[in-house]
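For this depiction, one protein chain was excluded, whereas all remaining protein chains were kept in their positions.
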Amino acid sequence: MFAEYTASELTSIFAMQGFAGLILFSVFVLMALGLAIIFGQMGVINMAHGEFMILGAYITYLTSNVFSEYAQPLFGGYFFVAMLLAFIATFALGALVEWAMIRHLYKRPLDTLLATWGLSLILQQLYRTVFGPREVGVTLPDWLMGSYPLSDMIEIPINGIFVMCITLVISVGVYLWMYRSRWGGQVRAVVQNREMAGAVGINTEKVDRITFALGCGIAGVAGSAFTMVGSTGPTSGQLYIVDTFLVVVFGGASSLLGTIASAFTISQAQSTMEFFLSGSMAKVLTLLVVVGILMLRPQGLFALKIRH
Amino acid sequence: MSYGLRSFLPKNDMINILLLAVLIMVIFPLSMDIFRLNLVGKYLSYAFVALGLALCWGYGGILSLGQGVFFGLGGYCMAMFLKLEASSPENTAIQSTPGIPDFMDWNQLTALPWFWEPFHSLGFTMIAIIAVPVIFAFIVSVAMFKRRVGGVYFAIITQAIAAILTILIIGQQGYTGGVNGITDLRTLNGWDIRTDEAKYVLYFLCCTLLIGSVLLAQFVRKSKLGRLLVAMRDKEDRVRFSGYDVSNFKIFIFCLAAALSALGGAMFTLQVGFMSPSFVGIVPSIEMVIFCAVGGRLSLLGAVYGTLLVNWTKTVFSESFPELWLFGLGALFIGVVLAFPNGLAGVYSTYIEPRLSKWFKDLRSMRPPMASSTADTRS
Partner (left out) sequence: MLSKTLSSKLKKTALALSAGLFLTPTISHADAVNTTGLAVTDDTVTVGILHSVTGTMAISETGSVQAEKLAIEQINAMGGVLGRKIEYIQEDGASDWPTFAEKSKKLLVNDKVAAVFGCWTSASRKAALPVFEQYNGMLYYPTFYEGLEQSPNVIYTGQEATQQILEGLDWAAQTKGAKKYYLLGSDYIWPRTSNKIARKHIENVLKQKVVGEEYYPLGHTQFNSVINKIKLKKPDVVFISVVGGSNVAFYKQLKAAGIDMTKEKPLFLTISVTEDEILGIGGENIEGIYASMKYFQSLPNENNKKFVEAFKAKWGKDIVIGDVTQAAYLGPWLWKAAVEKAGSFDVDKVREASPGIELTTAPEGYVKIHKNHHLWSKTRIGLAQPDGQYKVVYESDELIEPDPFPEGYQ
């Protein structure tokens, strides 16, 4: 199938395709990181994860409107403000949800799934009531659109680079927070042994709340970043749920490194298959392979050796 | 014999099942026109799924978010038979290949695919409705339970399977009818299923099967298997250390739930007149879980009532306040989970039943001694 192309065309296409895979990888990591924290560290299944992302996207939409209305000269930089606001809003909502709902359900993890599904329905309808049923168009600053041509064939989408940078920054941030900060130490202590952690003076309730809210906050930032590549509508969040959960589970739920590795594997597999097959079949095959591997190796790629 | 019957169907349960039977088979048909009754029939076909979920989730602790897959497989098997009958060469004479379903003709298929062929036979279809989903459930559950995958992981994997199947059905439209599903179903062995009389007959068939399924589920629940399931749900390791092969029980109960769902799917197709991928995916699957949760996951009858209640509310809400429906449904999810984890059945057994029985007791003590003694001997 490659016979009709010249060597240089092929090289550049493989470069481009590799890059497409990297963008997909970043998107997956962004989607899954918040969920991995909540699910992996707390055992809570947050079915409203997609709706938290869309909240971030709507915040971005609002911010862009405010900037183009009142602060046109600063429009180029609004995206950073939007991401910060998205984080704050989703973090706050996450903390509220944890306080009102999740904390009553820690002993019943499967029930968190149902309750958060209910939450997702309410949020969807709320978005529909407030922003209307249509998708909204988020205007991006000019510097984020367009691409940087490396050669005749290879062009690097700037928003792709931007998404990758955000992913990198957030991943590093989460790593430092989890493994190098006092807070992270407390979170890990609570995950490993709640009673003992409480006994040595860790405020486990507060740790839970902050962890959940942080997971939601990251979802908000992800949603904000996705306005560059995806759609923003009341039900857009549902599109992400299956992919996100599979990435987290495939990586081995309690390992952040696993999440990243699994996002890499799945994204590369999908983008390679997309190139050789039709889009639909590539998707089906990717999901099938992931499910198949999970059946053979239920603990995922990277599992912590802990006793259940 | 009488002891055996009594042990798996205590008096209370028997009365409750009878009440349900009277409600759906006498009161509903008498009080509703055929249009509403047909709607109830559709709800009742979901109740099969909820019943299966009560068994495998409530008693077995296995939460499946992919029951729509089995509902869909059962429904599609039924629909394939009906579609073949509706696509007789005479009916489809205008097609370029007469005798195959219309959607295949539009997709340039010139012959019936091999896996459609057996569905010319009603007998095969009847078997396939149960067998196909059960075999599929068996493969999935053996792979997972033998490796001790459970809980959340199982839920997410079943969810992914629902997603895969939906994409497949939509993508392979030449073989499956795609996103439109299999529509325009007319007759079952020459009997027109679209007439009002047929709708009545199908409704009663659906009720009878449902009551039968409830009895079957009741039997399983009261059997040794049922008690083992509860033990497993609460302390799996202990059951395992007692020498039982836990996974076999799980596989069995999951397959049973799949079979019930499939039966519901087939009844759905017959009563609604078509089947489409929108009943296979993630959203309908999760909705079916909520039917069960609202009714009370530990109650077989609760599952049926929960299904009726949620669907009825949905119809009423969507007729009067369509915008509010999702708020209501969402609140219902959260409320049930937070406040009433055992659903309607839990509310009934904690609050209503004690009062009722106290009331009955008072009533009885007020009666003359004669009557009370007859009551005693009867029981």
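Note that the chains are named A and B in the order they appear, and that numbering of residues resets to 1 at the start of each chain.
One rule holds for everything that comes next: a contact is a pair of C-beta atoms (placed from the backbone, for glycine too) under 8 Å apart; a residue touches a chain by one contact, two chains touch by 3 or more.
Every value quoted in this text rests on a predicted model; they were computed, and no experiment measured them.
Colleague: Taking the entire complex into account, which one of A:Gly77, A:Gly173 or A:Gly279 touches the absent chain?
Modeller: For the chain that is not drawn, the touching residue is A:Gly279.
Colleague: Since one chain has been left out of the picture, which residues of subunit A touch it in the full complex?
Modeller: Counting only subunit A, the missing chain is touched by 5, 9, 13, 16-17, 19-20, 23-24, 27, 128, 133-139, 145-147, 149, 153, 155, 157-160, 228-233, 235-236, 239, 270-271, 274-275, 278-280, 282-283.
Colleague: At which residues does subunit B meet the chain that is not included here?
Modeller: Given the touch definition above, subunit B has residues 35, 38-39, 42, 96, 102-103, 105-108, 167, 170-171, 173, 178-181, 183-184, 186, 194, 272-274, 276, 278, 318-319, 322-323, 325-326 touching the missing chain.
Note that only the chains that are shown with their structure count from here on.
Colleague: With chain centres taken as the means of their Cα atoms, state the distance from subunit A to subunit B in Å.
Modeller: Centre separation, subunit A to subunit B: 35 Å.
Colleague: Please name which positions on subunit A make contact with subunit B in the complex.
Modeller: On the subunit A side, the touching residues are 39, 43, 45, 101, 104-105, 108-111, 113-115, 117-122, 124-126, 128-129, 238, 241-242, 245-246, 249, 253, 280-281, 283-284, 287-288, 290-291, 294-296, 298.
Colleague: Please name which positions on subunit B make contact with subunit A in the complex.
Modeller: My answer: residues 63, 65, 140, 143-144, 147-149, 151-153, 155-157, 159-161, 163-164, 167-168, 170-171, 282-283, 286, 289-290, 293, 323, 325-327, 329-334, 336-338, 341.
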